[in-house]
Each structure stands twice: as C-alpha cells, then as structure tokens.
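Note that this is a trimmed complex: some chains were dropped, and none of the rest were shifted.
Just so it is clear, A and B label the chains in written order, and each chain counts residues from 1 on its own.
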Amino acid sequence: MDFSLSESLQQQLKWAEQFVQTNIVPIELKVLHSNFTDQKSEIASLQQQVKEQGLWAPHMPLAVGGAGFDLVALGLLSEVLGQSPLGHLIFGCQAPDAGNMELLHHFATPSQQQQWLQPLIAGTMRSCFGMTEPSNAGSNPTLLQTEAKLDGDHWVLNGRKWFTSSADGAGFCIVMAVTDKTAPHHQRASMFLVPTDQPGYQRLRNIPVMGDVGSGYFSHSEIELDNCRIPAENLLGQQGDGFAMAQTRLGPGRIHHCMRWIGVAKRALNELIAYTQQRQISRHAVLSDMQTVQTWAADSAAEIAAARALVLQTAWQVQQLGFKAVRSEVSMIKYFTANVLQTVLDRTVQGMGALGMTDDTIIAFLYRHERAARIYDGPDEVHKNVVAKHLWAEQSNALSSAQS
Amino acid sequence: MDFSLSESLQQQLKWAEQFVQTNIVPIELKVLHSNFTDQKSEIASLQQQVKEQGLWAPHMPLAVGGAGFDLVALGLLSEVLGQSPLGHLIFGCQAPDAGNMELLHHFATPSQQQQWLQPLIAGTMRSCFGMTEPSNAGSNPTLLQTEAKLDGDHWVLNGRKWFTSSADGAGFCIVMAVTDKTAPHHQRASMFLVPTDQPGYQRLRNIPVMGDVGSGYFSHSEIELDNCRIPAENLLGQQGDGFAMAQTRLGPGRIHHCMRWIGVAKRALNELIAYTQQRQISRHAVLSDMQTVQTWAADSAAEIAAARALVLQTAWQVQQLGFKAVRSEVSMIKYFTANVLQTVLDRTVQGMGALGMTDDTIIAFLYRHERAARIYDGPDEVHKNVVAKHLWAEQSNALSSAQS
C-alpha cells in the first residue's frame, strides 16, 4: 500500500486550494444571490485563469482538451473544489456537464461530438440531463414515462421531466425516453440530444428548491416535451442502451459527488472552527472552549477522514477493476458520505447559532441544498438495498463453497 | 391522575382542527410565497371568523378580550395551530405579539396598556421584541450592548438588534437595553416601548434566513437604534427589571413553542404518511410498503407522543407551581422537543424525496425554518447545562440529607 501522491499532483492541488480560497470563496455569496447572467463575465475570467493553469476540464483526456486526471486525482481535486459551490463550475467539471461530456466522449458520433461535445469542453455552452420525472420514483427505471416514437426520420418526444439541473441557460438537453415499451426492462429507454430551442421543448419553470428559485447554472427546472420532433441522428448511442449508458455516467459521477461532499464537509468544519474560535460567550471564554463544540469538531473530523479514505480507496478500485466490479462499494460511499455531510453541516449550523440560520454566510445555503445528497442519484435506501443484496450473495457464495 | 379534557375544550379543539385543515392549510403556501401586505385582507377575514368563534387571543384573559385558556389548554390549542405556519397568527396568539401582550398585561401602566396592549389584542397592530444582538451570544445577558441613557425626561437608545422577528410592519418594538452597567448582572437592563416610526429607530433590512428574506409578519429584521429618543414614560416596568421580565415572558413562551413544535411535527408525520401511501415505487407497491418508511413513521409517532406527554405535564406543573419551580423541566422540554421536531422533519424530507426538497409543499419551508428551534430562546447546549446543574444540586441535596 502506498498513499503518497506524485509531486506534480500535489502542486496542482495546492494551486487549486489557493485559488479556491483566494479567488472563488470571496465571490460565492454574491454569485449565488444574484441573477446568474449578471455574473457570467466574472466567472469566465476565473475560468480563463484555470485554463491557463492547465487544470480546465480535469476529468477529460488531454487529447480532447481536458487535463487528463485519473479518478483518484480527480477525487482529490474535487475535494478541493467542493469547498465552494462555484468550484467545479470554474474548473469546467461541474455536474451535469461533466457527466454529459463523458457520455458524449464515449457514445457520440464524430459529428455529434463536434456539435455538442466541443462547445462543452470549450466552456462556451452548458447542457442539462433530463432523466428524473415528477410522477415516478426515479429509482425504478421501469416506471419511466417519457416516450420517443420514430416518425419517418424524426423522433417525437412526449413527457415531463423535473429536477433537470442547470437547464436554465443550457444549449441542449440529453433526454432519456422510452423507445420500446415491450423490451426487457433495462432495454426500454434511449438517450436523445435535444436542443433547448427546439419547438416542443419547453422549460416550464425553475423549481423553487429549499428557498431558492435559482437562475442559470444554479437552478433545477421542470421541462415539458410536447410533440418535440428531433432528427433521427440526435439519438445518442444505440437505441435501447439508455439505462446502460446512464449507469456508465453514474459510476464515476458518484465518486465525483462523494469527493465534492468531502470538500463541502471540510468547508463546514472549517467554518465551525473559525467561528467558534472568535465568538465570545463571556468575558473570558470563546465558544470553542466548550467541550461540546470540541466534540462536534472531533466527530466531524473523524467522520470526514473516514469517508475520504473510503472514497479514495473506492476510486482506486474503480480505476483498477471497473465500475461494475465495485458497484456495491460505490453504493456504500454514496450513502455513507452523504450522511456524514449532513451531520457535519448540522453541527456547524448549531455551532454558529443565529448566524448559521442566515444567508449572510454560505452555511445555510449548504445546509439547505446539500440535504439533497441523500436523495438524488439514488436515495440512501436504494443504495443500502444494493449493498445488502451484495452481502447476502457473498455469504451465499461463502456457504456454497464451504459445502462443496 | 386524570388525562381527560373537558367537553367544552374538546369542542374548541375540534373546531380549531377543522378550521386549520379547511381554511388555513390550503392558503399557507400562497401566503408564504407572496408579499405579506397583499395577503392581509384574506388573513383578516379568517381572523374575524376566529373572533366570532370566541377563540381569538386564547392566551389572554377574558376580561381583556382574550379567550382565557389556561396553560394546558393553550398548549393543546397550540398543537393544533402549529400544523400550519399561519395558525397562531390567525388565532391572535402568534410570537412575538403573544409574549408582548403578556408583558404589557403584567407590567404596563394603564395608559401604556391603552396605547399598546389594546391594539395588539384587537389585532389592529403588530409588535416586535428587540433583545438579540448580532455581536453577542444571546445566552449570556451580561454581554448586552444596547444602551439607554436618561437625558432629561427622555431615554436615548443606541445599539443594534437582529433577529427581531416580525419587525417589518410592526407598530412598536419592545427594546431591551442596558440602563446601569455597574449594577449586578441581572439588574443591568430595562425594557422600552419604541414606536417603529420614532426617529433614530431604523429597520436596516430583513435578514435573509435559510433562503427567505421574508416580508411583514414572516420576517426577521436587523434594527439600528441611533440616538433614538423616547419619552421617559416609555420605560416598561421598573428600571433594572429587564431580565426578570424577560424570564417571565420566556417561561410560558417555551411551553407555547414546544406545543407548536409538536403540531409542526405532527404535520410533517402526516405529510410523510399521506405522500408515501400514494407514491408508486413499482407496479405493485407504494412507498409506505417499505419497512424503512414504516420505521420512520413509528419512530416519529413515538417521539412526538413522548414529547407531547412531557410538555403537557410540564405545562400543568407550571400552572400549579409557577415557572421558577420547574425551570429545569422547562429547559428539558425545550431541547427534547426541538430535537424531536428536527428529526421528524428530516425523515419526512427523506421520505418525500425530490418533492420534499421543493417549495411546492410546506415541508421544505418547515425543514429550513424550524431548524432554528434548537437555537433561538436558548440553544440546546445552554438548556442542557441548566438541567445538569439542577441534577447535580438534587444529588448533592440527596447526599446532604443522607449524611445528616
């Protein structure tokens, strides 16, 4: 075993850390509280600095314009960037674009790549991913209702999506739709590239989420597809491969999420420490003198460290063995890390008292929005079921081999 | 022991329950998402119905225009009203006005009562309470910085307050200020009646709290007192009695809060049940078929029931023995109930999934704003310290008497 990092990676992470603290954190509240459009130029200027540093789009191969980080390195960078809600956006590896880039890189035709992937990597266009539907449990793909029917050389899409993150301002949406109701469950759906200015595609609203309607990149929309006709060549990948491709997208995505959450949790812990160290509670004591606060910090630190160690180990395993072989481990880090995050955030809110309730610091924003970590991309309960099934099977295997 | 309720109280609670479900719950989201001013007439019309039913201002004696509920009855009503954020407002017993009415009823001169108490009871004016300050830990009164100096027949107030709830639209503010820095700690402060249009009194802003800037009744403001001169007769009660009066206000206030939280928690549990019973997770199952959801509901129900039983018992004890005798018990219900509430809300968010994150239901509003329950009016940690001190003393007493 060897937990050391290469000298060059250490340098890159150090630069990113410094950049996040010095250039991103100071503007995050302003950006989050404004209309996104008004902040675009300031964001673009920071993005330019990242590009110049060679850290832009770290998840993509060097050959196509990314920084070519492997999954472990990406995780470590994601931890740094996660300290601010703007971090990933400014480094060009923000959800949902990062996942979409990976999808397009793997499955798009050359001409699709030229049209859709290149502007994403260049950072000149944003995109969204339309999978979740309001009336169906996202964890059960067999309930998907949006349909795509082939009509001559066009697909006609009908259905409703919601929690389509960052749809506001996106150039296109990758839409998941049923193309064959009668196929085996996991071969029913396909993915489509739908330009957001296509007739029949309508962004109905930005859903108000935990107090924020949001705008631009920081929003989650409800989308209607009403006889939306798109050319046949806008099918992404093979017909019927929708779920398989979505899995491909989710695997590394969960690693990214988990490492980002580690970064969020670290931010929260640091805010707790900084605040309580200067908050007078009497003429002779500050809040951090209280054993309860010390316990919060020590518990948070341990939980974060444990989650971090497990996520990095899992990232390494995915790199070595592929996502499928460690699917149970990936489920494990999903719920474990999301719960650590929520617990840590809650302690920080409590430690900051009334101030923690206000939007004068970043903490309330994180407390509200990161609550979703235990829900999106498979709620805790679904992932625990995956892990339990795996444990049951392992034990059965152990029994079988013991008896044979 | 006798846990039965009088027939008349049962009828009153039943009417209130029906009224909350039928008339208040359906409009709550609209009111919360609008500018408060625009909703005033609709609210007033509901308030009128409550007045006609004889349930208006239930915490105030019949003689001064209230419904004359005792503390236990008030608790039971508060539980019903707590099911909607609008409940107490529509029944004329909302914080901070309810506490202010009690203060004025006990300590105001007849002329002060005429000027300030009567419009509050009539519901024609709202008020606020300026105690908490941004730069001082509220739990330590010796840190209070706002000062009032007598200058001829006027008091001159200087200082800054925040989390002054419902200041937006209030007619006056009861301000706590230091009148004698050299007095013993708990005799340093006094209370003042400050009209909100008084020069020198300025509402700087509504503080953005967990995603909401709020407006009117549903807001929390930052207030500046800059050489604000008020007549000497605006002193409320005796000079130096500020903290003692505040305690008077807080005692029953904590009972009200706790019973309101029980109502909030019940609402959350009911939303969880209603949602999961209809949410399909497969062709043959709804979400409430899952044992995990059943466990959430069963745990929530038990915790709510236990908190409720303890709060009612404490309300009865306060009635019998006075607040001072059961101060430790009141601290106990404060943190116990607030934590039950937060846990129950968290389970409901999880059970409702993505929908629970949106402001399309009341749950996200409750999740965000009721997080403050563990903070305001003394954070958990302060109340636990009160209880521990009491336990330590009890044990010492037991030891002393055993040894004598």
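By our rule, a residue touches a chain if its C-beta (ideal position, glycine included) is under 8 Å from a C-beta of that chain, and two chains touch if they have at least 3 such contacts.
These figures come from a predicted structure and were not determined experimentally.
All protein chains share one sequence; of the complete assembly in this entry, 2 are displayed, while the total copy number is 4.
Throughout what follows, only the chains that are shown with their structure count from here on.
Rounded to a whole number, the gap between the C-alpha centres of chain A and chain B is 38 angstrom. Considering their complex, residues 33, 132, 134, 136-140, 142-143, 162-163, 207-212, 279-283, 287, 290, 292, 349-350, 353-360, 364-365, 367-368, 371-372, 374-376, 379-381 of chain B touch chain A.
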